[in-house]
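All protein chains of the complex are present and in place, except for one that has been dropped.
Chain lettering (A, B and C) follows the sequence in which the chains are written, and residue indices restart at 1 in each chain.
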Amino acid sequence: MTTHYLILSALLFAIGGIGVLVRRNAIVVFMCVELMLNACNLAFVAFARQHGNIEGQVIAFFVMIVAAAEVVVGLAIIVTIFRTRRSASVDDASLLKY
Amino acid sequence: MPWLSILMGVSVLGALGVAFVKDDRLAKQATLAVSLVVLALTVVMTVQFSPNGDRFQFVETYDWIPAFGVHYGVAVDGVALVLILLSAVLVPIVVLASWHDAEAGKRSVRTYFSLLLVLEAMMIGVFAATDIFLFYVFFEAMLIPMYFMIGSYGGAQRSYAAVKFLLYSLFGGLLMLVAVIALYVIAGKGTFMFPELIGAIKDPTTQKWLFLGFFIAFAIKAPLWPFHTWLPDAAAQAPAGAAVLLVGVLDKVGTYGMLRFCLELFPEASKWATPVVIALSVIGIVYGAIVAIGQTDIKRLIAYTSISHFGFIAMGVFAMTSNGASGATLYMVNHGFSTGALFLIAGFLIYRRGSHFIEDYGGVQKVAPVLAGAFLVAGLSGLSLPGLNSFVSEFMVLLGTYERYAVPAVIAATGVVLAALYILWMYQRTMNGPTAESVRSMPDLNIRERWVVAPLLVLIIVLGLFPKPLLDVINPSVKETLTNVSVTHPAPAVAKEGQ
Amino acid sequence: MNITAPTIEYLQLAPLLIVFGAAILGVLVEAFAPRYLRRAMHIPLTLLSLAGAFALVIVQTIKGVPTEPSAMGAVAVDGPTLFIWGIILVLAFVTLLLINDEDHFVPAASAVPGSAEEERALIEGNVHTEVYPLALFAIGGMLLFPASNDLLIMFVALEVMSLPLYLLCGLARRRRLLSQESAMKYFLLGAFSSAFFLYGTALLYGFAGSVDLAKIDTALGAVGGQDALLYTGAALLGVGLLFKIGAAPFQAWKPDVYQGAPTPVTALMASGTLVAAFGALLRVFWIALGNLDWDWSPIMWAVAILTMVVGAILAITQTDIKRMLAYSSIAHAGFLLVGVVAIGDAKQNSIALSSILFYLAVYGITSVGAFAVVTMVRDAGGEAWHLSRWAGLGKRSPKLAGVFAFFLLAFAGIPLTSGFFGKYAVFQAAIAGGALPLVVVGVVSSAIAAFFYVRVIVLMFFSDPAPDGPTVVLPSWGTAGVVGFAALATVVLGVFPQPVLDLAQSAAGSLFVR
């Protein structure tokens, strides 16, 4: 039973991960990360169900809060960069290398 | 009386003092004074040493880092004593010799001299350390002052030479570090004190690995063929004084380490490795001599002769006969004096003419007979002319080796012929023949320089005719070592009656 | 249903609470205090809170180390934690002295670089006094991270530590493009890796039915390996942690971020974050996955080797001083990992643990000192970042150059510097733990590493100064204090490491509580 949820969450996680690798727009990349976090949540909830304790569900809430905080910080940074560079493409920001 | 600590303390305090003296001239004089005090103290200590007493004397042992079982343990046996004596004698001479060397590069004079004193403290410490960890600490820390002396005060290629010297030695040192730790862990005695670790490692395989760790470090330091290429660069680029301490003392730490640590801590492994080591030494002797013949740079030439000589020393150590080992130890001292004299006089020569290259000289003997004469005596000691110090040690080494390994000894003895070739040819090219235009106005040695050279030449001659005092100090310790290695001394084919 | 009120050991958690409290106060200051007062209020608040926290740590150490996890088993305030807290607080204190120093930070982060807006902000002399509360939050996170006894707290701590750092990275006054870029890179990659961490947590939770480290351990004992959830979970968890310490192959962010971030922040990351992350790493791998060491130690071997080699080799050809130091910190992370795998029986573990703790302490202090020196060597465009600009510094300002050279020698692990004993302790533990080959790789790579430290010394002392070489700014009392403190510590610990070693040993003696 749980396995289906797990597979789904794994898929979501993978999609998110791949998204981070393939998408150029910083915002989208960041959303992919959020997707990964949500995949985690799904897993947590599913396991909570399986184990019959509520820890997992509690964790899910924590994760959401953290994710929200992350959004705040992330958007702040991305917006500043966008204002500076007039582009939100992560590939443009590649001065630091080698 | 804690002689050794006093010696080190005096030099360290001296170094600090000199570092803060504003006036350069005063700094020099202070350095000279301090080094002379150290020399005096060392002589007094040497007199108090009783050759046939306990092996280690003037023992001091305090806990340093109990967490690692590390002690501040210093003491000397005969071998260490003579080497400390060597350092203590050389430093004042070097100070006097490099009176003007530091000014050349418009660099801080007092730093140079305080580095010299720091180095002296470490040289004394490295020979005096009876705690292997302490030995290692000095072994590595010594590199730094020398590195700065070469790097800041050396010749054109100085930074290349300095880096090469530092990294090469550091690499060896780190390998040794692994062996040191492993020794501590495997021996499981919870201490680094050398006397307690003798015979602590039984298993032959372990011995072999640890031996390698130590030996490679020492072979690089000494340097043995084929780990030698840093030496010519370093010695040629270093200011003459630093070169003397580098070749005269620092490199001896390598051969000293072989005798003290490799042999006694890992006797089985040492015997196992002997064929290879002897082979390397013999190669080094002949190879170093041949390459020396082909050099065009005076200081590089001398450096290569030293490589040849270090071959002799290592051979003597690993011959594991009392003649070989005592000879090797004596060789360390003698080589310090003779090569020291060669480097210093070469330095004076270069200082006058401003060129390292042999072909820029010629006929110096006519204009500067004293310089030439001193150079000749030092050179003759370098080719180990009987009656001069090097002969005694070289003879003992060869004899001691022959007693066990005839063929290598015979091959090594050809080094005697080659030595005559490289020394005399260099002498002929620099000192003989029609006086070159460029040296026509070359002044002879001045008073200061004569004071630099005189003690060395005296030592060269006196130790050549009367080596017994040193040998009496050395022999008992060497015998001790060989007993710990448990080798049987080869008996003469026709036994002496009454024995 | 009735819920029993949780018991909270406030005294044990006091250092945490103080730092977080101060941080919140800082926020309030930002909110209500007039602009010209803020700095004046932040400085004492921040420094005092850190000092107070440190004092409390001392008190606890003297009072005796608690043997039970506190806060219902959420936070473990045990020997190692206290030691780590001590280190972090000291490092944080000195780093704040750097942060506190003038003009490291942008006057108006929101302003576009080179815009009129920024000009105005410059003229008005604005400063982002937010950096103080931000730093405090980060430090609080650092304190919690290694202390957290279950994976959830650890995750939260991780984020609390990271998020402020993301922002701080973007606040450099000069070379803002680089600064912002580094912020974004750090943020994206950090978030990415924490996602891995979280998924790993999830899987482990699925495996063990709990995120409590001790419970996971027991569950492991029951099953004894051979479980997909377990392996994947552990691996992903590891990714998150290894990322934070910057172990290969997860080191890519380090050079860029260290280079772009404002140097004081870099110092904070290089010291505090590393220490905290190692604390957490040890806790997870030694407690939660303690029974699994046969599985993970080979992997750690590989990671350690890779990290050391990559760090050492890549550093050789760096031309930016901060970037070079970043790679050196990667290499050092590798050396520390050597200690992590040096596990065995309890005694061996405590030896290894104490060696790591000692290493963290000495390395942290030295690197803060090094970065402090970097902040002082300036030319027209701010810090003289390019190594070639450092040529001949030894002539122009011998003292500073000498101190920096000394720090470099400490990094290289030359005897009579604290760095040597750090390396020595770890290597000894590793050999005792049977990781001899690892140590050999370690010494070889530290020989390679020595090259680039030495190269800087060559530049500073053996090569002649460039005509328009960088000037050394007269250090503020703060910076001067930091450099002096670091130098002193490096010397003293290089000659008499025993006291700190004793501390580390007594801290490690009881290992981690479960």
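The definition used in the following text is that a contact is a pair of C-beta atoms (placed from the backbone, for glycine too) under 8 Å apart; a residue touches a chain by one contact, two chains touch by 3 or more.
Going forward, contacts and distances are computed from a predicted model.
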| said: I notice the complex is incomplete. Of the names "ABC transporter permease", "Sarcosine oxidase subunit beta", "NADH-quinone oxidoreductase subunit L" or "ABC-type sugar transport system ATPase subunit", which is the UniProt protein name for the chain that's not shown? | reply: "NADH-quinone oxidoreductase subunit L"
| request: Could you list, sorted by label, every displayed chain in contact with the chain left out? | output: A, B, C
| query | Out of C:Leu37, C:Ile58, C:Ile299 or C:Ala346, which is the one that touches the chain we can't see? | reply | C:Ile299
| request: Using the touch definition up top, pick the residue from C:Leu96, C:Leu188 or C:Ala304 that touches the left-out chain. | output: C:Leu188
| query | Given the contact definition stated above, which residue among B:Val10, B:Val34 or B:Leu385 touches the chain not shown here? | reply | B:Leu385
| query | Which one touches the absent chain: B:Gln57, B:Thr255, B:Ser306 or B:Gln365? | reply | B:Gln365
| query | Which parts of chain B are in contact with the chain that was left out? | reply | 164, 168, 226, 228-230, 287, 290-291, 293-295, 322-323, 363, 365-366, 370, 373, 380, 385-387, 391-392, 395-396, 398-399, 402-403, 406, 409-410, 413-414, 416-417, 420-421, 424-425, 428, 431-435, 466-468, 471-472, 475, 490-496, 499
| note | Listed in rising order, the chain A residues that touch the chain left out are 17, 20-22, 24, 29, 90-91, 93-98
| Residue numbers in chain C that touch the chain omitted from display | 184-185, 188-189, 192-193, 196, 225-226, 228, 231-232, 234-236, 238-239, 243, 249-250, 252-253, 255-256, 295-296, 298-299, 302, 310, 313-318, 448, 451
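Here is the rule we go by: only the chains that are shown with their structure count from here on.
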| request: Please work out which of A-C and B-C is bridged by more C-beta pairs in contact, and write that pair. | output: A-C
| field | Between chain A and chain B, centroid-to-centroid distance (C-alpha), Å | value | 65
| task | Return the distance between the CA-based centres of chain A and chain C, expressed in whole Å. | result | 25
| remark: Between chain B and chain C, the Cα-mean centres are separated in Å by 45
| request: Can you tell me which residues of chain C touch two or more of the remaining chains? | output: none
| request: State the interface residues of chain A toward chain C in the complex, per the touch definition above. | output: 2, 6, 9, 13, 16-17, 20, 26, 29-30, 33, 36-37, 39-40, 43-44, 46-47, 50-51, 53, 55-56, 58-59, 62-63, 66, 69-70, 73-74, 76-78, 80-81, 83-85, 90, 93-97
| message | Quick check: in the complex, which residue numbers of chain B touch chain C? | response | 64-68, 108, 136-138, 140-141, 143-144, 147-148, 151-152, 158-159, 162-163, 166-167, 170-171, 174-175, 177-178, 181-182, 184-185
| note | Listed in rising order, the residues of chain C that touch chain A in the complex are 109-110, 112-113, 152, 155-156, 159, 163, 166-167, 170, 176-178, 180-185, 187-188, 191-192, 195, 198-199, 201-203, 205-206, 209-211, 255-256, 259-260
